[in-house]
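Of the protein chains in this complex, one is absent; all others appear in place.
Let's turn to chain A:
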Amino acid sequence: MAEALLRLERLEKSYGALRVTDAVTLDVRPGEIHALIGPNGAGKTTLIGEIAGQVRPDAGRILFAGEDVTRLPVHARARRGLARSFQITNVLPDFTALENVALAAQARAGSSFRFFRPAARDEALNGRAAEALAGVGLAARGGIRADALSHGERRALELAIALVQEPKLLLLDEPMAGTGREESTALTRMLQRLRGSRAILLVEHDMEAVFALADRISVLVYGRVVATGSPAEIRADPVVREAYLGEGE
């Protein structure tokens, strides 16, 4: 078995008396699509935040590519190859769609302490950004300000930003949330194409997408991982059926 790209060791986080991350141990292997499912309020977004660095865990360790990143700030983790999408869309409203993605390409390309050449006319950055926009179906929307895009388009933009960062591990927090049937099918197909090229930790409520995409699934309930396994194993797991799938399906 390949060594884990991401490894969480007994991660803990409480908000007051509320345990949102309860002794979570979990790994994501290189190239795998690992889905994280669980009921509302289970602590999925919090866990993504702990991995990306926005939320500081109370205890436990986060190892990424063999390195302990538990105490590193967000930007340092991103530099090492961790990219995330946000459940609540977080794009730059005053920038066009193209500028949003070009900034991500710029961050990937190296130092941004360059003061004189106009970034807007940097064809290398614009080219990569346009390509990423085309990949998520926004080819014709590059010149539109992000705050004028529809909700679904902003979700797609969020994904294009994460993809252009070319991360080793992509953390996706409900990429399908609030998008239409057609858009989520297209998104599933797109993630399918990414399979193998990079590892993905996918938080998603759309079970059809989860079972179509995931190599492995972990189930989080009240901050605790109650099961990890292949889609078939998870489907058959009695604990999971009772705690989670039973009510939804």
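What we mean here is this: a contact is a pair of C-beta atoms (placed from the backbone, for glycine too) under 8 Å apart; a residue touches a chain by one contact, two chains touch by 3 or more; residues count from 1.
Here is the rule we use: contacts and distances are computed from a predicted model.
Note on the omitted subunit: UniProt lists it as "Branched-chain amino acid ABC transporter permease", one of the names in "cytochrome-c oxidase", "Pyruvate ferredoxin oxidoreductase beta subunit", "Bacillithiol biosynthesis deacetylase BshB2" or "Branched-chain amino acid ABC transporter permease". Touch with the chain omitted from the figure is made, among A:G41, A:P73, A:G178 or A:G196, by A:P73. Which of A:T21, A:T70, A:Q106 or A:S184 touches the hidden chain is settled by the complete complex: it is A:Q106. Against the chain not displayed here, chain A makes contact via residues 52-54, 73-76, 78-79, 83-84, 86, 90-95, 99, 102-104, 106-108, 112-120, 122, 140, 143-144, 161, 165.
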